[in-house]
Every structure is written in structure tokens, then in C-alpha cells.
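Only a single protein chain was left out; the remaining protein chains are all shown in position.
Order of writing sets the chain letters: A, B and C. Residues in each chain are counted from 1.
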Amino acid sequence: MNLGALLPSAIDGLLLGFVYGLAAMGLTLIFGVTRVVNLAHGQMIAMGMFVVLAVASGAGLNPYVGVLLAAVVGLAAGVVIYVVAVDRVINAPELTTLLATFAVNLIIIGTATTLLTTSPRAVDVDMGALRSGGVTVLGTHLVAVVIAVAAAGALYAFLFRTRLGKSIRAVAADRAAAELMGINSRRMLALAFGLGTALAMTAGALLATLFSFNVLSGGTYETKSFVIVVLGGLGNPTGALIGGLIIGLLEGVTAVVIPVSWVPVIEYAVFVLILLVRPRGLLGSRQ
Amino acid sequence: MRGMRIMAAAAAAVLVVAACGSGTSSGPKTLKIGFTASQTGAQELTSKRQVEGIKLWADQVTKAGGIKLKDGTVLTPQLVSYDDESKTDRVQALYTKLINDDKVDFLLSPYSSGLIKAAAVVGEQNGKIMVTAGGADDATMEQGFTSIYQVYTPASQYLTGAIDLMLAMDPSIKKIAIVNEKDAFSTGVAAAAKPYAASKGLQIVVDEGYDTGTTDFGPIVNKIAAAAPDAILGGGHFQDGQTFAKAIFDKQVKAKFIALLVAPPEPTFGDIGAAANDIVGPSQWEASVAYDAKAAVAANISWYGPAVADFTAAYNAAFGSAPSYHSAGGYAAGLVLQKAIEDAGSIDPAAVRAALDKQDLLTLFGRIRFSTDAKTHGKQTAHQMVYVQWQAAADGSLSTKVVWPEAGRTAPIVPRQ
Amino acid sequence: MLRLRGRSRPFLPVLLLIVAVVAAVPLVTGNPSMREELFFMLLLVTLATSVNVITGYTGYVSFGHIVFFGLGGYGAFWLMQALGVHFLVAAVLGVIPAVLVAAVVGAAVLRLRGAYFALATLGILEATKAFMTNFDPAGGAVGLSFNFSIYAQYGGAKSAAELAYVFMALVALAAIAASYLVRHAKFGLALMTIREDQDAAVVLGIDPARTKVAAFVISAVFPALAGAAFFFKNGIIEPGSAFDLTRSIESLVMVVLGGVGTVAGPVIGAAVYEWLRGFLITSPALASFQLTIAGVLLLVVVLFATSGLVGVLRARFPAVREWLE
Partner (left out) sequence: MSSLTVRGLEAGYGGVPVLWGLDVDLLDGALTTLVGSNGSGKTTFLRSVMGLIRPWRGSVVLDGLDVTRLSAHEKADLGLVLVPEGRQLFTTMTVLENLEMGATVRRARPLMRATMDEVFAMFPRLAERRGQQALTLSGGEQQMLAIARGLMAKPKILLLDEPSLGLSPRVTMEMFTAIRALRRAGLTIVLVEQNVQLSLAIADHAYVLAHGRVELSGPAREVRELPAVRAAYLGAAE
């Protein structure tokens, strides 16, 4: 055990936590509004990575243009997924909506695997690095944090400052009552699905600027999102962001004191424990 | 159930290379060779290389008029393969299908030790001979199999050789980090390297494993940086190895010597630019180590198959890229089988098994001989590893140089900057 | 409801007979590749039938049900490899860790409802998998493997594979029988009452906690036995194949495909699903799009045929209605 790694690991974990949090916000937003656990979440994260790849390696543009594009594509893709696969069964039992989104997941994985292969990919972004003592912080990580915070901020401004955003919150609070107020709840559900997917793809796009990836890379981040979402309270976007930071920090710090491969064991144990002891999450409100 | 049979029949020829032979009087017979390939999943890239090697072998044999036996029979190879998705689950069902439905005569292996382990059980159950390439795991070859033959140098030798190389370069090295992927192959490599390092008086200051599919090496690299070792040994397969190298470079970890498994010998490892510089990798084969007939004479064994240069040129022409050691391994598996069939003069399993047991060849892949000891039957005993290092030329361009063994080296090893 | 509970037709014997006859075909014809395919199919029938008890009858979506398959597999494998216990004994003893986890962890997580329960089971699966990956006494990430000579005591690898197959077939038949009996006993009625309205169940004198745990334990036993057979035949066990989340979700897919909460549904669903997958994966034209096609079909079933194939058959052919439950 060498505690020299503590500070750099904690910083790394915390920075990464912002991106985890952003991805989890997408999952939790969709759940909060539509009550659907989106099993295509991980695959949408992976698709975000490929948007950056297409923009950076394919079109030769700045990878961060890809991050922006991923958000736009995600919004559209989420709306389409909702309309095609979810709307018809929105009031059905959980099993139905879970499998509907799982079917979407299969379709995207299958198509992406065939068209893009599972070859490893990487987008080479060099944003320099800040170095001080034993701590190295890569520029790409800092930029990712800035973008993640900006995206979360934009989401909050939208949900709390605009009529459309408030309508989404109204649907989340009580779908039937929102309908009675003249809010077209289907439109809001579709929009929420779009926004959640946009967040997932944005997070994926940011991850592509940090690590290598392939078509199947979404899985790890999906389970991580589940953990974070439960930690922060299912359906609570602020909780997701904070949960992301907690998980990021936890990963960074525990990795110093125990073998790195034991970290997931701790993570999932915490996950199950939180569900048992405080199912509404650390920040979840009691309703 | 009828549907299932029809389905199986329709599936019989997923990948058919070389259909017709040269038409002698007795008529050519087809030699059916079955294997699974990872067309998707974690092993996709390296598996593709291996399959290309196998295809090239089958193509060349067909073009040369097939395998001619002493009794005048001519055999044209026909390859039958399915996608194993890089998962062990279905490997067994697919190999059973190859043996019973497709009625293949011989088996080749999938790529990677985990898949080979599962496939070998089925091959052995059915008494089919399987020549494995793409799998170096020692444990698999210590299960008491009788019909499995390993072309690769066993995993236990991958990093022990690297340790020798490292100490030859700089005897002052004391502290090392061992970081490996937690799969059958890499765990086996690390398990052999640790006691060997200790026996050389080295101190292991970081000993970590990471899951297959890991992309974030931040926590591990931070630990390494804090422990400040002189050398880093480990890795696993291509993608993680490349990512690990990049993370080490980004965090400016100082180490005089870094050796990683599998990834460095692949030409695309150089895509990470300066991060690849000075990294060493054990390789089963390098084009620049030109084994030839003369060396065979010197070692008093027979030479078999094309020369290294001819293979490389033909591979380049067929697939538009230079062969990696995985490609050569696939090709060598075909060669080994071909030679054994020729020596046996038939495709009778017992005769071919006897021929393989006796085999001691020098090929473009290097020397090949199998253990005949009951406990380790079929394990590779003669093939030698080579070590490559990415080195920068004066103009900054990177390329791999063979740095070990002395005989085949194209450049001396340099300490990492 | 009342008519469903009637037993005027010998549904169970007929269903068991059909499965048994199909399972016997490769033994009679001696076709090993068909045996391999049917082994897998019977395995899936067992998994789907078991998860249906907790998900279909009781309404608790168990995402991580494959954990019992893995625990049973590891338990039995270790007994065979380390202690040289005979397969049949090891398989039965291997059920113990699965039942313990189902009873102890089940009692805790079954308090959760809806998506929370589903996520908790997912967490248990991933936690177990991550633990086993690091647990060196069980081989860690590399797992455990047999020395080939272990099959000698069963008369060679071939007859060991046949033994595993017969065992698997019996487990599948037992799982189907158990599923039927559960559904038709008072216990099954209690489960379905819990599914419809847990609070009403309490009023009717049902103890939901105990009833649910009992159902969870029953649904854990058969996957554990199946795991023992699968890995005995495989010769190797490792965390990735023992605790595969995708396989876990697939068994739910089969349940939905066949018909949630029915006895025949999971059987038909598993058979059709595996047949379709086998067809797609080995078809030259479709192989590369197999997942896409599977996804589209699943989506169509989920969206338009909510009662599954059993529902479609019952609606289309009144004659079979009495024979399909």
C-alpha cells in the first residue's frame, strides 16, 4: 500500500465522476418522467462514442464538435425510440417496458456490431496536461468536466426555467394531472426520453475523448449508471450527479488501498446495501 | 426436429475456401477442417489475423494441387467455420456441430486460451485431432489430453524471457511492477513471471490484475507512479495493452523497461504514437527472424513449407497488410497438420497422431515439436519467443525492431527514455 | 380463473411426455450434435420455467436469476474437482449455496417492489460475479477446470456427457412439474394474489414475505441443478460464463415470448427462442444480423402479442385452449 497514489487517484476519480454523473442523469431523467428503466442506456453511451469517432476520424473535424453532435443525435434517437418502442406499452408492467428497451438494445448492438465491427477504437485528443508534484491531470479530463457541468447546468435551466421543462417535471410528478392541465403527456414523455438519451450520448462522447472503446463498451458504463442512479435516488437528476461524484471518488480512493480488481465488488455491495437500507437513495425524497 | 436438421444442413458451409482441386484420375477428395472464429467480441481483431493465416495456407495448398499422399490420393482442404462471438458458452456446441454434422476430418482452434480450453474438451471427447494456434496457456495442455497439439510457445515463457532481456540490458534494475489482465492466458503468464523475478532477486512493488475490457487505467497507473518501479511487465491482449501503454505515457511514469503481452507486436500498436516508443513485446514470430533451410540443416532437423519472405509477400498480396504473429501462427497450424498427414500417408487419426508425436520441424514460424509426456501431451517444447521493441528513427518515425534473440536481432535494445 | 384451475384435461402429463420424447431422440438416434443442441434448449427451458415462478406468477422481475445457475455450477464443480465427489451427489449439494442465497438475500430484497427489486437482483448478480472474479480459492477470473481424467469414473468423456444430458432432461422435467404444481396449489393462488395486490393478500390471510421467499427458493433450485450439469459437461467454469447478465435477461425474454405466468409459455418460449437463434447464427445470410432480427422480433412480441405465443395459440385455435396452460 502506497498512499502517494491517494491524491492523484482521488482527483482522477472525481473528474471522471462528473462524466459518470452525466450519463446517470440521463438514465434517471428517463426513469423519473416515464418510469421506464432504459436497458438501451449503455448502448446509447456507446453510440455517443462513435459519433465522436465519425466526426474526428471520419470527417477530420475537432472531436468536441462530435460531442455537440452526439447531444443532438441523442435527442432525436431518444424520441424515435420512445415513439417506436415504448409509447405503446408505457402503462404496462415493468417487465414489458424493460424488455421493450432491451429489444431496442439488441437491435442497436446487432446493427452496430455488423456495420462497425467490434474492433477497438480510439480518438486521439491532445489537450495537454496540468502537472504539479505527483499529480497529472490531463486536459481532456478537465474539458470533459467543463462540458459535463455545462450540460447538467443547461438541463437544469431547461427544467426549471422554461415552460416546456416545467411541463416535463409536471408529467414526472403526476402524469394524469398533467394531462388534465392540457399538457400533452406523450409529447413530454418522448421529449424526456430524448433528453435522457442526449445526456447518455453526450457522456459517451466525452468518454471517447478519454479512453479507447468499441461497439460493446456501453455495458460497463450502464451498470455503473445503475449504481449511481440508485445511490442518488431513482428519478433524481441532482442525486445522479452527486452519486456520480461519489462513485468516481470511491473508485479512485478504494483502488489505492485494495487491489484495483476488488473495486467493483465494493461498488456493487454498496449498491445492494443502499437498495436494502435506503431504497430512495442517499438524496431521494420520501414521498 | 426436422427443422433443426435442415437448418444444420443449410449452415454447413459458412466459409468455404477452395472448392475444386486439380482433377486427377482417382478424383480429389476434400479434407474438411473445422474451427470457430471470433467474428465479433473481444478477440475479433486477433482472431481475424489468425483466420487469414489459415485461409492463406488452404489457398496455397489448393493452388499447388492439394496434399498428395503416397497412395495417390489428393486432398483439397475445405474450411468450415462458425462465429464463436468470443464467448466460451457456444464454443462447445459449435465444435460438436463441426464434428458430427459437418463431419470435419481435423480441427483447428479458436483464438485465445479460454476458448481453446472449451473447444479442446469437445475435440478430446470425440477423439478428433486439434492443432491449436492462438493459445499459449500452459494449464490447458496439462489436462491429460491426447489429441490436442499446441503450436505456440507456452505462456509461462512470455515474460520470463523478457526478464532475462531486461537484466541483460540493465543489471541494476531492482523494482518491478507486474500488472496483468485477469484472463486465463495473462494470469498464467504472470503466475510464471513472479517466481522467476523473485529468483533473479527482483522486488515486485506493484502486483495488480484488471478485468477484461478495462479501459480506465488511471487507478493502476497512479499506483505504479507512486511506487516508482524500474520496470513494468504485464498487459493482456491488444486493446487493453494499447490503452495501458497510453495511460503510462500520459501520466509520465518513468520506467526503464516496459514489456506488454500481445499488443506491441501488432503493427497498429504504433497508432498511439510516442506512447509506443521503447515498449517491448514478446512475440511468437517476427518476419525479420528469417528461419530457413540452412538453419534446419545446422540443427539437424527438416525444413518444411515456404520461406519467411515468400509467406510475407503472399500474405501482403492476399490481405493488403503485413502478417502479425497471429497470422503466421494460423498458417503454421495448417502446415503442421499438412506435414503430419503427408507423413502418415492417410487421414486416419491414429496415424496422424503418431506422425504429430514424432514431428520435429523448422518452419517459417520457427521450430515445432510437441511433448509426448502423458501429463503434458501436445504441449509445445521447441518453439522460441522473439522480443520486439518499438524504436524511433532519427526522423522520429516509429517501427518495431527485433531485439532478442541475438541471432535474429535487427537492433540492440535501448532503455526507455 | 376458476376454469383455469380445473383439471379436466391431463395437461401436465401431456406436456411432460412431449418434452421427454423430444429429449429422448438424440439418445435413441445417438446424434451427439443434436444432443448438444437439445442440452442447451433444456437448460433454457429450466431457466425460463424457474424465473417464471417468481416473475410470472409473483410479479417480481428477477434480472439476476442466473446467479443461482452460477452458484450451483460453482458449488458442484468445486466438490467434483477438489474433493472428487461424484457428479450426482455434487449436483444435489451444489443446490445448497443457491438456496441459502435465495432464502437469506431473497428475504431482504423481496421487500422491494417494481424496478427497485429488478435493480437489486442485478446488483446481486454483478456483486457475486465481481467477487468470484477475485476469489482465488475458486480460481478467480480464470475459474476452475477439470483434469480430463476426471471423466474416467463415468466411463469416459462421452458417457459423462450423456449422463449430464439425461440429468439435464430430468431437471427440466422436474422444473416444469414444479411450475405446474405451484400454479395449481393454493400456494400458486397466493402468489398470484400477491402479484395483483399485495395489500389485499395480507387481508386474505397470506403472509406475503414468507410466500415470496418460498417462491424465490423454488425458482432457485432448478437453475442451480442445471448449472451443475452444464459445467460438469463443459469441464471448465469461470465467472463470465457462470454469471452472464445477458443469459439472465434472455430467460426473461423467453418467458415473455412464450407467455408470462403460464406453465407452457416458458417451455415454448425457450424452444422457439433457441431454435430461432440457432437458425440465425448459422444462416450465412442472416448470421451477421442475428441480434438485430432477434431484437425486432422481441419488440414485436412485446408490443403486439403481450400474452406471448401461448396467448396467440389460445386465441387462434380454440381446440388447443384446453391443452395449454
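Just so we're on the same page, contacts are C-beta pairs under 8 Å (C-beta built on N, C-alpha and C of every residue); 3 or more make two chains touch, one makes a residue touch a chain.
Because the structure is a prediction, the values reported are computed rather than measured.
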item	value
Touched by the hidden chain, restricted to displayed chains	A
Of A:Val89, A:Val104, A:Ala122 or A:Ala170, the residue in touch with the unshown chain	A:Ala170
Residue among A:Ala85, A:Leu99, A:Ile183 or A:Leu210 touching the omitted chain	A:Ile183
Residue numbers in chain A that touch the chain omitted from display	163, 166-167, 169-170, 172-174, 176-185, 285, 287
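In this section, only the chains that are shown with their structure count from here on.
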item	value
Touch-based graph of the chains, sorted into line, ring, star, complete or other	complete
Interchain centroid distance [CA atoms averaged], chain A/chain B, Å	38
Rounded Å distance, chain B centre to chain C centre (Cα mean)	37
Whole-Å gap separating chain A and chain C, where each centre is the average of the chain's CA atoms	32
Where chain A touches two or more other chains, by residue	113, 259, 261, 264
Set of chain C residues in contact with two or more other chains	133, 141, 288
Partner chain C, residues of chain A touching it in the complex	31, 35, 37, 39, 85, 88-89, 92-96, 98-100, 102-111, 113-114, 223, 226-227, 230, 234, 259, 261-262, 264-265, 267-269, 271-272, 275-276, 279
Touch list for chain A against partner chain B, complex	2-5, 8-9, 12-13, 16, 113, 117-120, 122, 124, 129, 131, 134, 136, 138, 210-214, 216-217, 220, 251-252, 255-256, 259-261, 263-264
Touching residues (chain side chain B, partner chain A) in the complex	40-42, 44-45, 86, 182, 208-211, 213, 215-216, 218-220, 222-223, 225-227, 238-239, 242-243, 246, 250-252, 271-273
